[in-house]
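And then chain A:
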Amino acid sequence: MSVQIKTVDLTPKRQTFAHVARRLGGDKPATRYQEATLDLQATENFHYKPLWEPQFWQYDTRKTAVVMADWYKPLDPRQYYYGSYNIARANMQSAGERNFTFVEERGLLATISDAERARVTSLLLPVRHLHWGSNMNMAEICQRGYGTAVTAPCIFSAGDQLGMAQIVSRIGLALDGQTGACLAAAKQGWMSNPAWQGVRQMIEDTLVQRDWFELFTAQVLGVNEVVLKLVYGALEQAFPESGLALAMLTGFMADWAADETRWSDAVLKTVAAESEANKALISGWAERWIARAVTAAEPLSAALLGDHGAAARAAGDAARGHGRKLGLAL
Partner candidate 1 sequence: MMTQLASITLMRNDDARPIIDAIMADNPDVCVLNMPGAVKLDCDGRLRVNRASVEERMGRAWSPQEIQLVLVSMAGNLEEDDDQFTLSWHK
Partner candidate 2 sequence: MTAKKLSLKQRYEFLTRDLDWEPSYQSADDIYPYDKFEGIKIKDWSGWEDPFRLTMDSYWKFQAEKERKLYAVIDAFAQNNGQTGVSDGRYINVLKVFLTGISPEEYQAHRGFAFTGRHLRGAGTRVACQMQSLDELRHVQTQIHTISHYNKYFDGMSEFPIQHDRVFYLSVPKSFFDDARTAGPFEFMVAVGFAFEYVLTNLLFVPFMSGAAYNGDMSTVTFGFSAQSDESRHMTLGIEVIKFLLEQHPDNLPIVQRWVDKWFWRGFRLLGIVAAMMDYMLPKKVMSWKEAWDIYFVEAGGALFQDLARYGLKMPKYADIATEAGEHISHQNWGLFYQLCHVAGFHAWMPDAEHLDWLSAKYPNTFDKYYRPRFEMWAKQEKEGKRFFFNGLPQLCSCCQLPMLYTEPGDPTKTCFRSSVFKGTRYHFCSDGCKDIFDGEPEKYVQSWLPVNQIFQGNCGGATVPEVLDWYKINVGVDNGDYVGSPDEALWNAWTAQRFSEAS
């Protein structure tokens, strides 16, 4: 009997979903990022007005003053979807784990002087609360924002901020042999040490901010670009005995900042470029929140570096320069 070799016809009928193809300008293969992001949020025919905010639908473009013809324009250059995000973070974290093991095995934090321990406790550890407030802000933008392109990376960012708060907390536990005494002291400092009050007031003020894109601007250009940059940039200078170990343990934060900025820059740049009105609004918010962040961080900068706030002002200048590169009028 003769065997007829035949290929089963497996030519696809289409390369991707129709809504994705419309955005790609034709039926062509789409990335996992595109298929898992584009047009994912519902846009019309909602059933009920929220009992908790009947002025708006649960997804409503009017929850910010900036206007976009299409909220799927500000895309994520990292092309994160859940899987690629988690795998990226697990890799970053496992590098961090090795650093914790290295520092713990060599007792690099256990052997520092009491004075240095007190300084790290009062000037570094409270930043975990700033991460926690930042976590709340990113969760808020995720729930309140419009369009999956912007909102999905926000819940990733919220996870990142929580993760960083936990890394700082682990440093606190490593400082005192896991008793929690340093963390308790650090929290007292967060609540009452004058060096932190400006920062705490600023983050509490962001927590009541209802325009989600203003909140995004405040978090990204104010909190991230000024305060977090200041703190993590000052470690080696501010903590002579432990600075190097602390820089190792917070390596995640440096990796994260580079990663986060690529995305947050793209969002700010795209939304500001949409119209003169958007540009004016965002520039105003950026000006205001960078200024707030500088004033808030000056006493912290002085306490960390003994510089009368110079590093905070420099961080503010850098943040303004950064904003200008994104097309903002600053």
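On the choice of candidates, all candidates are chains of the complex that A comes from, given by their letters.
FYI, contacts are C-beta pairs under 8 Å (C-beta built on N, C-alpha and C of every residue); 3 or more make two chains touch, one makes a residue touch a chain; residues count from 1.
In this text, all values refer to a predicted model and were calculated from it rather than measured experimentally.
S.K.: Just to confirm the interface: in this complex, chain A touches which of 1 or 2?
M.R.: It is 2 that touches chain A.
S.K.: In their complex, what parts of chain A are in touch with candidate 2?
M.R.: Against candidate 2, chain A makes touches at 4, 6, 8-10, 12-19, 32, 35-36, 39-53, 58-59, 81-83, 86-87, 89-91, 93-94, 96-97, 104, 110, 128-129, 131-132, 135-136, 139-140, 142-143, 148, 151-152, 154-156, 158-159, 162-163, 165-166, 169-170, 172-174, 176-178, 180, 183, 187, 190-191, 200-201, 204-205, 207-208.
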